[in-house]
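A single protein chain has been omitted from the complex, and every remaining protein chain is retained in its original position.
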Amino acid sequence: MDLKKVHHLSIRVYYEDTDAEGIVYHSKYLNFAERARTEFLRSYNLDQSTIEKKYGLIFVVKLINIDYVSIACLDDYLCIKTKISKLNKVKMIFSQLIYKRKNLVAKLEVTVCCLDKNRKVARMNNQIYATLNKQERE
Amino acid sequence: MDLKKVHHLSIRVYYEDTDAEGIVYHSKYLNFAERARTEFLRSYNLDQSTIEKKYGLIFVVKLINIDYVSIACLDDYLCIKTKISKLNKVKMIFSQLIYKRKNLVAKLEVTVCCLDKNRKVARMNNQIYATLNKQERE
Amino acid sequence: MDLKKVHHLSIRVYYEDTDAEGIVYHSKYLNFAERARTEFLRSYNLDQSTIEKKYGLIFVVKLINIDYVSIACLDDYLCIKTKISKLNKVKMIFSQLIYKRKNLVAKLEVTVCCLDKNRKVARMNNQIYATLNKQERE
Partner (left out) sequence: MDLKKVHHLSIRVYYEDTDAEGIVYHSKYLNFAERARTEFLRSYNLDQSTIEKKYGLIFVVKLINIDYVSIACLDDYLCIKTKISKLNKVKMIFSQLIYKRKNLVAKLEVTVCCLDKNRKVARMNNQIYATLNKQERE
């Protein structure tokens, strides 16, 4: 990963995130990753509730590949590293790594696209695209 | 409880419902109870998505008292008994009991009121009220 | 899919499953799919809480690929079709399709492996393997 472009979010594991095996429930990593993408976008002034009001667009997840590399437990402090690995006006692909200190816990590739007000697939707004494209080249 | 009026819903406990202590996470009983109230209403043809489209009203929870009497675990099969214990056009109060076979697991009192399209407190629609009031007196 | 081997589970979408876009939150499909795999295993008398007590083994998700084909909403009634597409003593791969009536909503490939009591990767127990292998060839 090119560290310049990578966004970091730290997340604490609470009881709500764990299951009866004493480990983080597998779908919760998708929640963590979504929080990280949200904060990544917010760091470029792209609040999703604002985008919806202003442009009538919402981002939705189209594809996820997730590799569960190791386990995380109650009270663990995780760090999520997020970057955009591919961007065009039809979709963007996020690469996300979840770490527990130096150990990789999970690895995600998340393809996101846009829907319009009628929940039909739409192209990304020019301004959003320009903002994200600029950060990608920084 | 007057058994004539009581609605029953059975629910299986999955990994997603448990936490690192090996028991059902405490907030999940509110989810279970909401599923039961939804099915209770559906049994009177009161689908919440239909009510919203037709009358512009949504039901929201105003107050909850919950007493956690005993624990439930992975793979347990729970039964939720739901009845309306008080009803007027401003609010309805549900009494809900969650059982694991013959053992009481949790006891809830849930006060529900209506919001209109602008998310302001509203009186219940006459037709909804009549339907619920009729069932209450049955 | 070879229909003989496919397990079906129906699931109702409740408020807890939806998000502010009015659609099912993307990580919830992983929960639905896990419920379906659990019932699939239970239909072969492979309750996960029993397997853990008896053999000291737990099943954990290693990899997931999920393709979100269309959206689902509040009150929708979904059907999950589950089958094992690959099985050996190190892992099993589940193919899962989530339908809303005749429309495909999501498509998952889920690789599951075993951990022992110390949360180390383990081979599947012979009896579990035989049970699953038998069903696969039925």
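Should a chain be cited, it is by its letter among A, B and C, assigned in written order, with residues numbered from 1 in that chain.
Operating definition for what follows: contacts are C-beta pairs under 8 Å (C-beta built on N, C-alpha and C of every residue); 3 or more make two chains touch, one makes a residue touch a chain.
Values in this document were obtained by computation on a predicted structure and should not be read as measured data.
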item	value
Chain not shown: contacting residue from B:Val6, B:Leu46, B:Ile71 or B:Ile93	B:Ile71
In subunit A, positions touching the absent partner	12, 14-16, 31, 34-35, 38, 47-49, 73-75
Residue ranges of subunit B at the interface with the undisplayed chain	20-21, 23, 26-28, 30-31, 34, 49, 58, 60-68, 71, 119
Chain not shown, touching residues in subunit C	15-16, 18-23, 25, 27, 73-74
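Quick note on the criterion: only the chains that are shown with their structure count from here on.
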item	value
Copies subunit C and subunit B - interface residue numbers shared by over half, same or different	same
Angle, in degrees to the nearest 5, of the Cα rotation that carries subunit A onto subunit B	180
Distance between the centres, which are taken as Cα means, of subunit C and subunit A, whole angstrom	24
Distance between the centres, which are taken as Cα means, of subunit B and subunit A, whole angstrom	34
Whole-Å gap separating subunit B and subunit C, where each centre is the average of the chain's CA atoms	28
Residue numbers of subunit C (touch at least two other chains)	31, 34, 49
